[in-house]
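I'd like to ask some things about the structure below.
Every protein chain but one is kept in place in this view of the complex.
By written order: A, B and C. Residues from 1 in each chain.
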Amino acid sequence: MADLAAVKRALAAQRIETPSWAFGNSGTRFKVFAQAGVPRNPQEKIADAATVHRFTGVAPTVALHIPWDKVDDYAELRSYAESLGVGIGAVNTNVFQDDAYKLGSVTNPDAGVRRKATDHLLEAIAIMDATGSRDLKLWFADGINYPGQDDLRNRQDRLAAALRETYDRLGADQRILLEYKLFEPAFYATDVPDWGTSYAHCIELGEKATVCIDTGHHAPGTNIEFIVAFLLRQNKLGAFDFNSRFYADDDLMAGAADPFQLFRIMYEIVRGGALDPAYGINFMLDQCHNIETKIPAIIRSVMNIQEATAKALLVDRDALSRAQNDGDVLEANAVLMDAYNTDVRPLLAEVRADAGLDPNPVAAYRRSGYQERIVQDRVGGQQAGWGA
Amino acid sequence: MADLAAVKRALAAQRIETPSWAFGNSGTRFKVFAQAGVPRNPQEKIADAATVHRFTGVAPTVALHIPWDKVDDYAELRSYAESLGVGIGAVNTNVFQDDAYKLGSVTNPDAGVRRKATDHLLEAIAIMDATGSRDLKLWFADGINYPGQDDLRNRQDRLAAALRETYDRLGADQRILLEYKLFEPAFYATDVPDWGTSYAHCIELGEKATVCIDTGHHAPGTNIEFIVAFLLRQNKLGAFDFNSRFYADDDLMAGAADPFQLFRIMYEIVRGGALDPAYGINFMLDQCHNIETKIPAIIRSVMNIQEATAKALLVDRDALSRAQNDGDVLEANAVLMDAYNTDVRPLLAEVRADAGLDPNPVAAYRRSGYQERIVQDRVGGQQAGWGA
Amino acid sequence: MADLAAVKRALAAQRIETPSWAFGNSGTRFKVFAQAGVPRNPQEKIADAATVHRFTGVAPTVALHIPWDKVDDYAELRSYAESLGVGIGAVNTNVFQDDAYKLGSVTNPDAGVRRKATDHLLEAIAIMDATGSRDLKLWFADGINYPGQDDLRNRQDRLAAALRETYDRLGADQRILLEYKLFEPAFYATDVPDWGTSYAHCIELGEKATVCIDTGHHAPGTNIEFIVAFLLRQNKLGAFDFNSRFYADDDLMAGAADPFQLFRIMYEIVRGGALDPAYGINFMLDQCHNIETKIPAIIRSVMNIQEATAKALLVDRDALSRAQNDGDVLEANAVLMDAYNTDVRPLLAEVRADAGLDPNPVAAYRRSGYQERIVQDRVGGQQAGWGA
Partner (left out) sequence: MADLAAVKRALAAQRIETPSWAFGNSGTRFKVFAQAGVPRNPQEKIADAATVHRFTGVAPTVALHIPWDKVDDYAELRSYAESLGVGIGAVNTNVFQDDAYKLGSVTNPDAGVRRKATDHLLEAIAIMDATGSRDLKLWFADGINYPGQDDLRNRQDRLAAALRETYDRLGADQRILLEYKLFEPAFYATDVPDWGTSYAHCIELGEKATVCIDTGHHAPGTNIEFIVAFLLRQNKLGAFDFNSRFYADDDLMAGAADPFQLFRIMYEIVRGGALDPAYGINFMLDQCHNIETKIPAIIRSVMNIQEATAKALLVDRDALSRAQNDGDVLEANAVLMDAYNTDVRPLLAEVRADAGLDPNPVAAYRRSGYQERIVQDRVGGQQAGWGA
């Protein structure tokens, strides 16, 4: 049996990072439905992130996206965040929205564009220096839409060069989190399509480069928890972008589409000893709340991850090992499912109460009046969004 | 052996419709890369469509998208098109970009929104009356992102009611083309996800309702040519939206991702006697040229369909039937592949020359100076795009 | 709030049919791992099915597979089953294992083979007459492996003819359940690949033909609960083949791969008023227990369906409707998830205790000594399996 006190300690210590851009407007290529009360600047995004932390207690950092969160004074932004009780998390780069990047950024056939893109990556490290951020998150929209459009292998050479230059600029306590994605916005080949590609580059870069798993970036049928287990074994898992999907990169709330998968992923995290913040994985949300209200959706996503984690922690690992070693297929599966089928909401309510929080963060948020306040206050200006 | 003269006659008679919106800007949720020379209004789109027809000879109609192509005087628009040698094709409705449609249009839980959406469908029929268009193309972005968000079955009832009201308004020579799509922009359930759903509604509506197949709207692994063959057998195939994809609804140039699939689709069209324009299928392109120049991309797409059709027409159907009836798997496959492996470009060059066209439409377009002219002329104003 | 007494009544009344062949050996093309104690004849399969019913109380019928379960005297087989407390359920036909069926059964280009296959279907109806079975389950392995191998449309004509002849032979209280499958064993096109194809044939056949959904027979990403909802609305859902899968037709224990999906399916059943045995749906298991012990695996599968059903029954449908009609995406989803996240095992334990059953069927089975007994007794002879 799992040690309940230890489970509660682990849950209390869990950390989930929220992304600044999830508080802004988002949508599909068909339409962005603007929402009232959405932030107009990085400060307002941080205030929303701090609100999520206030009600959940486990989301003390917020990731930035540059240039969406560009400010003149990053030290000031950091202080502002700290004044609200949160810190700056990963710095996410954006080399896909400038007109120059139509055919790629660091893998573009044009050397000038590659220079521009790489300079942006270096600029992001400077922002990390200023904000105290440890993590440089790299996602490249680079790829091609048509067979023959560009040379797949030349693009790898260009990618490797840009990564090397960026890696060499990292400070002692900084690191690269290299994300991969099967498709979108490129529709024939992407330059970092899968974990293997990211892993191979990270191996060549060195210890400070690790793989970031976005749970929505895989081919149908991919077993994500296997990748988690494998990368932990190789000591190369650095971060998550949590979200969920039924089809492609749907970016729905984490745990909404397949809560059992989320549980299996968190079980591998627990089994690999990687839940503890000291291990160093950045557990981040990366979602789009296209039609639902953003702050409670993010609170709900945090809670979904907490519930999956609680179930993972409740697995009777001794009984599981016994059944596994005995080759008792049904019993081993039953031990795992026994934890999954447990209703962990009362347990999490206790953990929250112990931390001085409302046991029901969504209800508490709704009662708090925060939503009404931002709807009333944030009028005028340019709402934040992917185009901002 | 196929009768070469008959093949050439069939190719000369083939008709492919171009979509007005493919000449405008498009992109992904990450970025729309604007292109120089893109139309600023419906008239300029029609001029581009007429240009495609001038060089290919098989694209004499252009589909409209309402409200993107809204004008004050549709009779005038029709005359303008005819003056350029093209006609108005299908009228495509758009009930996904108004803020009211965040939770659906004709399936929205709010009766007022449903009324508004249905009124738009009826308005589109009025435009058909004014433009002489025969086809009302219905694609609904309706669906839900989260389990429980709305009742799947109530939404079907609402859909059926809107379709019925629309159907009853159709003129004697008008018809509904009901499109289906697995996902996007809805990410959990769409209200017309597959051909079966469209078919069942069409059966209930009556003879003037038929299914529209968008080649990019299926689950991975779906055998599209089977659907073509089946719907032809049921007399319920009304239209195509041609494009191609490697992953989801990528909207690449038709034939670019899987030319063999396009050939198999066109073979079922030929085998079902449905290539002849008199059969009544609207063979339309529906694509996004996000990074490639639009007019030559559309010319190329038309040519890809022509090449697939030529190969389909070259299948030695007597030999094929013999091998099929003999149960000779290898020979039957070989007969089909023999046609596919033929280089039909010389044959199509002849067909074009016979029609007084340049045998190489892309090269002719490039030499024509049209592209340079529109880039120079179309400066200022608001470029057409999905948001326009 | 759901009415708990009504929930318990519904759970007590639920019926799940077990398949005789799941008690026999099964495997993949790579290997069939034989298990000790596996039945050697239809009687022993029925005895195992009766055992599952003895411990679960909700599995009172067992489906037959002809010719795997061929006996000389079906009336006697029926009596034997009844003496053990179970009845004969659906009769499943098998037109894929005779050498004649290499290129298809009812869709074979050879008329003689088609005759032979159709005769088998008619023979199955005779067995239904003798056993009192109501349901003729039709699954056709028919299809082709290579483009061109046979004419897709001719095969539909042949299929329609065989179905018509079979349908016309049905007794007043008998019906056809027409299954569909995307692929395997045919690898390019199957003759009934999706629900739409089955539905269209059933519509043409008449009232006594309905669709059977095998949960493992879809393309990746298919929303099965939508199909359930849609077919219930059309009054054309006749049966389920329950199992689960991560990839293709894996035939794992129901609920093992995606318990949330099973819940969503059962929710549509409940919402459509179709759980009640009087509605007439045949809820059958169709699984392969390749590596796990068969009887407890089947008990576990029955329990998984019960748990999904219990959660579906617990959905607060008034609150759900309110949130749906209000367009409150998060709340509507939360109402559904609230039921899903409930631990229903205590509730089901009560339902079982009320019925005089052990609250834990798997543990009770393990204690019963049945497994040890069959392993000891069933020595010699030919174990049942797909080849038998």
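Simple rule for what comes next: contacts are C-beta pairs under 8 Å (C-beta built on N, C-alpha and C of every residue); 3 or more make two chains touch, one makes a residue touch a chain.
A quick note: this is a predicted structure, and the numbers were derived from the prediction, not measured.
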{"item": "Sole residue of A:His65, A:Arg264, A:Arg345 or A:Arg366 that reaches the chain not shown, by the stated touch rule", "value": "A:Arg264"}
{"item": "Touching residue (missing chain; options A:Gln97, A:Gln156 or A:Gln174)", "value": "A:Gln156"}
{"item": "Sites on subunit A contacted by the missing partner chain, in the whole complex", "value": "103, 109-110, 145-154, 156-157, 182-183, 188-189, 193-197, 199-200, 203, 218-223, 225-226, 229-230, 232-234, 260, 264, 268, 271-272, 320-321, 323-327, 329, 332-337"}
{"item": "Absent-chain interface as seen on subunit C, which is shown", "value": "26-31, 33-34, 96-97, 99, 101-103, 141, 145-147, 182-185, 187-188, 220, 245-248, 250, 252-253, 256-257, 290-292, 386"}
{"item": "Contacts of subunit B with the absent chain, listed as residue ranges", "value": "220-221, 223, 246-247, 256, 258-260, 291-293, 296-297, 300, 307, 329-330, 333-334, 340-343, 345, 362"}
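Here is the rule we go by: only the chains that are shown with their structure count from here on.
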{"item": "Geometric centre distance via CA averages, subunit B-subunit A, whole Å", "value": "38"}
{"item": "Averaged-CA centre spacing for the pair subunit C and subunit A, given as whole angstrom", "value": "40"}
{"item": "Where subunit A touches two or more other chains, by residue", "value": "220, 246-247, 256, 291-292"}
